[in-house]
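Every protein chain except one is present and positioned as in the full complex.
Chain nomenclature is as follows: A and B, assigned in order of appearance, with residue numbering initiated at 1 for each chain independently.
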Amino acid sequence: MKILGLLIASAVAAFAAGEITFIQNADVYPISSAPIKGVSLLIQDGKILDMGTKLVAPKGAMVLDVKGLRVYPGMIDSATDLGLEEIESIRESIDTQEIGDFMPQLKALSAVNPDSEHFGVVRVNGITGAVTFPSMGGGRGGGGAQLISGQAALIHTDGWTWEEMEINRGVAMCLNFPSAAGRGRGGAGGMPADVQDMLGAPGAAGGNAQRAILDQIAKLNGFFDDARKYQKAKAAHLPDFHTDLKFEAMIPVLEGKMPLTISAPRASTIHDAIAWADKQNVKIVFLQPREITKAGPELKAKNIPIILGRTLALPENEDAEYDQAFTQPLEAYKAGVKFALGTFTTEFVRDLPYQAATAVAYGLPHDEAMKAITINPAEIWGAGDKLGSVEKGKYADLLITDGDPMDVRTQIRHLFIKGKEVTLSNKQIRLFERYSGRQ
Amino acid sequence: MKKLLFSTFLVLSVSAIAEVPSAVAIRNAKIVTVSGPVIAKGTVVLRNGLIEAVGENVTVPADAWVVDGEGITVYPGLIDGLSTVGTGGGAPAAAGGGGRGGRGAATAATAGQAAAAERSWGPEDRPQTTSWVLAADEIVAGDGRVNTVRGAGFTTTVTFPTRGIFGGQGSIIDLVSGEKPAEMILVPEAGQYIALGRAGGGGGGGGGGGGFPSSLMGIISYVRQIYLDADHYQKVKEAYAKDPRGMQRPEYDRALEGVLASKRILLPANRLVEIDRMLRFGAELKQPMILYGARDSYLPEAASLLKKANATVLLSLKWPTPPARQPDGEEPTDTLRALEQRDKAPTAPAVLQKAGVKFALYSDGLDAPRDFQRAVKKALDNGLSREDALRALTLSPAEIYGVADRVGSIEKGKIANLVLTKGDIFEDRTTVVMVFVDGKKYTPAETAAPGGRGGPATDEPGNPGGNR
Partner (left out) sequence: MKKTLLAVLVALVPLCAETIVIQNATVMTVGSKGTFKGSVVVKDGKIAELGEKVMVPAGATVIDAGGQYLIPGIIDCHSHIAGDGGINEGSVSVSSMVNIKDIINPDDIAIYRALAGGVTTANILHGSANSIGGQTLPLKMRWGKSAEELIFVGATPGIKFALGENPKRAGNPVGGRGAATPVAARYPATRMGVEDVIREAFNDAHTYKAEWDAYDAKVAHGEHPIAPRVDLKLQALKEVLENKRYVHVHCYRADEILMMIRAAEDSGFKVRVFQHVLEGYKVAKEIAAHGAGASTFSDWWAYKIEAIDAIPFNATLMMKKGIVVSLNSDDAELMRHLNTEAGKAIKYGGATETEALAMVTLNPAKQLGIDKTVGSIEVGKDADMVLYDSFPLSDFAKVEKVLIDGTVYFDRDKELVAQTAKEAEKKRLLEKEKAAQQKSTPARRPNQ
């Protein structure tokens, strides 16, 4: 039975884009609207050409009957280092955290290894899109206290090359905003170690640290000033103008087309960062804010979205409520702040739906949780017209499941990325099959 | 005539010098004996370093120097139950947590260096152990700290070598300043000082680059092994002594000799869990023990554990203080636990007193008289009576160390260790006028003002009843 499935899957995978696929009898959960039963989807050229209850399969189409199964949009993890990290303990296999204070020209996309084993592992649980980050400074590797570490990329989790995986090679610019506020690395609580690594070492307290922060901000402002000068010089076609790759990379940021991501656990940092962004006239997205209720009003007023970290995390310190992390998404929802979930890792990306489910257990409405891993990330990352829901005209990134994807018992039966059915096998499944056969 | 001479002497106030009259009589003073009722107006006679007589109607001998006790209170000299004064090093940074590589005299340094040079690969290497050392052998003449703490009213300290795990035995010393350190020794062997590395959860994690042991459990197992070895060693020695023929002689082990020579041990315990742990550990080792630190003994559970075990406690006067404030007014990262501790810790002496637990207070490195006095004041503000406070610094430590027949109160025949003050000894504005150690007279220097007592500006505007 399994072999048959494998054969079919591989046959399907052999279809190039351009072929027509017709999925029929699905219970579709579009996310952008209420669920509909008995729907068919017409997929061509990687997109959902049409969907409805009364569609008919065109001649020559590959027909997939999914009676009794559900169709969801593929899930999107808003913070990973997929493709950039293979084995956590081996630096040679890691390509995040470069050296250099201001490195906006670095692109995570072209360092992504499309054959990383991790893609096969995360696809199997329905993650079809991810934002992969060049890092946020500090921690291991060469990077000390990097201020701008490069451009994060929005990618599909399948493709022959990183070019094919690309959705947006510069979806955000990573800024390590200088702040003194601790990163909740306290006592028995605190973020998982790898998340702390991604965020960098906590700032030091004390008067000297204050001065150091102001110095850093001055440096940052200086860099932005230089970038603006460059922007003007370029527009004015000045005679002695020559291309500077760093400042070229800054232009979309200055034009408000590319947001900056900022890690900001404390409300005070959020406030400072918002004030700074206003002055600089740039767009921002906050990563892993913690004091959401406090910062909520300001975030909502300025329409600034946030990416929340793992719900399954320990409280910040000994005295924090035991369900502090579980209730963060609910906090964001109540504050009216737009949020998406990210796992801030590589190996736990496939648990993204369970991070969302935990939020539901602790009060977040079920639909909001689904949005946080589908349409919200799509919109936050500027791809709301392409991803995040099952709608005509969007990419055919689809999960076909036998249940709610946030339920751990659910199996994914078929997976489509950009209209192509992707094999649901990976290294782990291959090892399983091989050793199942050992007598 | 003598009165005039003496007053002039007071006015001139030179730095600490010892005067050795043959007999001294302090006349018409208030005398707090500790062992008996307070004598409102009485006389104490000292001769040859001992108290010859004390009472309301004591005759002043003809050959005695007379000290006019008008307005003066006489107390027994204070006894510091756990100290490092006298060995020439600095004050320990934090006691109760143990002195891993702690400070000490030159001999201590070399011993420590020797230990550090060779990495230990197990208990057989006797890591961080100098159990045979006696503090008495490390006392140096001219340790400045002697003068300083005498200025607070201390005449006696139980000084311990505090390096490593088994630091060695402490010695009870009288704080006389002289040429011969040997003069100071009251009791050379007061008990073995054991430290268990950094307190609480901050321990090793066991990377173990520095050798065994590198974790708290490693240290505990090491101590356990030492006592097992000592037991075995003793049995073998005894058997060998009885009849050596045909028996392999036991190998000399000075670490074990040091441990066997100690009649009691000191174990650190600050947190409730540590108090619980050490009480059980001491019982397992079957050693008479004193717990030192005892910060959490303000908790009723701790006090009751201590009472049930009939434990003896040295309670540190270094009350926990708030951490330095964050620069940008950030919320302090305090835990509720830490806040409660800081709030309640100074109630510990009163709690122990009420529970009937045998305890003494020790300065824990608070050398400066004003720091010491402030710390005691905190205890007084938190329910400890003056009588109990005084006893916890005089007769109680004397009893704990078995020298109550010699020091700790003003009684005929005891050593002439006295503190003379203008005002109650634990009051803010009190001055220590004179200190007698072994009958030798010392006058605290005026220059001790910054650390001295009753200086012009005390930082705490007298707030009766404290700030609670």
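Just so it is clear, a contact is a pair of C-beta atoms (placed from the backbone, for glycine too) under 8 Å apart; a residue touches a chain by one contact, two chains touch by 3 or more.
None of the values given here were measured: they were computed from a predicted structure.
Residue B:371 is the one among B:371, B:399 or B:424 that touches the chain not shown.
Touching the chain that is not shown, out of B:76, B:218, B:349 or B:365: B:218 (per the contact rule at the top).
For chain A, the residues touching the chain absent from view are 86-90, 117-118, 121, 187-189, 192, 312-315, 318-319, 321-323, 326, 346-347, 350-351, 354, 357-358, 360-362, 406-411, 428-429, 431-432, 435-436, 438-439.
Residues touching the missing chain, restricted to chain B, are 119-123, 196-198, 200-221, 224-225, 228-229, 232, 235-236, 239, 271-273, 276-277, 280-281, 301, 322, 324, 332, 334, 336-337, 339-340, 342-343, 368, 371, 457, 459-461, 463, 467 (touch as defined at the top).
Assume only the chains that are shown with their structure count from here on.
We define each chain's centre as the mean of its Cα atoms; on that basis chain A and chain B are separated by 61 Å.
Per the touch definition, chain A reaches chain B in the complex via residues 180-182, 186-187, 205-207, 209-210, 266, 268, 317-319. Of all residues in chain B, those touching chain A in their complex are 324, 326-328, 330, 333, 335-337.
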